[in-house]
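What you see is the complex with one protein chain gone and the rest in place.
On to chain A.
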Amino acid sequence: MKPAIEVAGLSVHYGEVRALDDVSLRVSPGRVTGLIGMNGSGKSTLFKSIMGVIRPDRGSVLVAGATPAAARRRGLVGYVPQSEDVDRAFPVSVRDVAMMGRYGRLGFTRRARPQDRAAVARALDRVGLAEYADRQIGQLSGGQAKRVFLARGIAQDARILLLDEPFAGVDKRSEATIVRLLRELAAEGRTVLVSTHDLHALPRLADEAVVLLRRVVFHGTVSGALRPETLAPAFGVDVLAPERAA
């Protein structure tokens, strides 16, 4: 099958710091791929490269066979930011945020059409937030807030969804809901790439896993990724023990 995301020989530096070093990766459509690695392993940098926010020093990124810029123009890529990157006090409602998923297909003033309102209502219904549509986003739990951004990606009808640490600060119930939604979205043929250090959620969530430490340490089955001999070098310590205890 043609890969949805194809990264070849990607290297990114921030000044002296090497964030990504010769990363090559093919992410398949219709599957949930877990991207695991500790803080500073380059997960966010890889996401930013796929979205074209940062330009690589070397290597290339193809999204659905085209450049990231072309993919952006077609609205193919949806992004669910990590919690720290969201200002929850911002005076927007749940519906407002989901509607932002439609902006790419709206006109100069981004005035919503009836079909856009319908798409937003469907997306909010799907993530179970229909009754919270008028709430300001600060009045939601952490898990509900994550689902708002997932609804934005669904309203956008993004073929490729990038989720940055979607389980951080999320209660178990919301986590189960998000896992179920991501599995459904992948079953529709979408590409779901999830960065996480929540290793215990991985077997239920992902079809395959990529272990990142500035370069691809491992790419294969989830059980293969979770083997201590794979994780130890990537995390520097045996992280599974404290994760299981928690």
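We adopt the following convention: contacts are C-beta pairs under 8 Å (C-beta built on N, C-alpha and C of every residue); 3 or more make two chains touch, one makes a residue touch a chain; residues count from 1.
FYI, contacts and distances are computed from a predicted model.
Colleague: From the names "Membrane protein", "CidA/LrgA family protein", "Imidazole glycerol phosphate synthase subunit HisF" or "GTP-binding protein", which one matches the UniProt record for the unseen chain?
Modeller: "Membrane protein"
Colleague: Which of these, A:L46, A:V77 or A:L124, touches the one chain of the complex that we don't see?
Modeller: That would be A:V77, which touches the missing chain.
Colleague: Touch as defined at the start, partner being the missing chain; which of A:A8, A:M38 or A:V92 qualifies?
Modeller: Only one of A:A8, A:M38 or A:V92 touches the chain omitted from view, namely A:V92.
Colleague: Quick one: say which of A:P3, A:G30 or A:G52 touches the chain that got left out.
Modeller: A:G52
Colleague: Kindly note down the residues of chain A that lie in touch with the hidden chain.
Modeller: Counting over the whole complex, chain A touches the hidden chain at residues 51-53, 69, 72-75, 77-79, 81, 85-87, 90-93, 96-97, 100-101, 103-104, 108-111, 132, 136, 138-141, 144, 152, 156, 171-173.
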